[in-house]
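Removed from the display is one protein chain of the complex; every other protein chain stays in position.
== chain A ==
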Amino acid sequence: MRVVVCVKHVPDLQSARSLGEDGRLVRGGDDDTLNELDEDALEAGLRTAEAAGFGKDDGGEGHDVTVLTVGPAPAVEALRRGLAMGASTAVHVSDEALAGSDAIATARVLAAAVAKLHAEQPVDLVVAGMAALDGLTSLVPAALAEVLGWPQLTLADRIEVTDGLVTVRRETSTDVEVLTAPAPAVLSVTDQAFRARFPNFKGIVAARKKPVATWSLADLGVDPATVGSAGSATWVAQAAERPERSDRVLVTGDAETVPALVDYLSEKGFA
């Protein structure tokens, strides 16, 4: 079985994140890290591949879990983390022309990389997290499925692959569904079911020896005009840090504070 897990290197949530003059997120800080939700995707990918024999000394042949990212040079750190968790190979798509790519343009590049991997050895699953904690658009998995023309099975909390059929359980806002589609398929996973393993020392040491392929847009046959700012259909027209609020109310006390709070809620139309 071959699984490709899409990961993203993002500014740490706890860090002072900001937008630059171009309205783009400032990246490349020391605190940048593997998007936490992608760890769940990798865990899901590893467990599914392991169920098929990946990682077993006697039956690992033919199984592969590849971590894939699109991003500038420091994004390789996200791949290192993925390799330390147990992925076997890594692919880093890096090209100056990628700067400013929106989610849809990024999905096009990921799709080109998946297609190249698929041509080398058929891919069964592409797994992504439910969102990246910087942009929080959740657009990439569905866009990736559309570009590839593969079925999408998103927000999965259980995954099973049998005889080339991928079956997932998912909870939508209204229903609990079990969906099935033939491989290859594009999946996203929630943060509920695949609590990520922590890389151990052995994994971290082994990760240093695992291969990371670096591909340019030319390697993928992607026209630079279709990615980056040029290939993105949206741009940030304005970006401003929210000003400090001056109309906040802070009171101290217990039940005696309630009448004033009720008045406040009443003014706002809630009481």
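Note that in this section contacts are C-beta pairs under 8 Å (C-beta built on N, C-alpha and C of every residue); 3 or more make two chains touch, one makes a residue touch a chain; residues count from 1.
Here, contacts and distances are computed from a predicted model.
Trainee: As a check of understanding, state which of "Purine-binding chemotaxis protein CheW", "Multiple sugar transport system permease protein", "Electron transfer flavoprotein alpha subunit apoprotein" or "Cbb3-type cytochrome c oxidase subunit" is the UniProt name of the chain not shown.
Mentor: Protein name of the absent chain (UniProt record): "Electron transfer flavoprotein alpha subunit apoprotein".
Trainee: Please identify which residue in A:E50, A:E77 or A:D191 touches the non-displayed chain.
Mentor: Per the contact definition at the top, the residue touching the missing chain is A:D191.
Trainee: Given that one chain is not shown, which residue among A:P74, A:G100 or A:P151 touches it?
Mentor: Result: among the candidates, A:P151 touches the missing chain.
Trainee: Just the residue numbers, please: which parts of chain A touch the chain that's not shown?
Mentor: So the residues of chain A touching the missing chain come out as 13-14, 17-19, 23, 25, 36-37, 102-104, 107-108, 130-131, 133-143, 145-147, 149-155, 167, 171-182, 185, 191-192, 232-242, 245, 247-255, 257-259, 261-262, 264-266, 268, 270-271.
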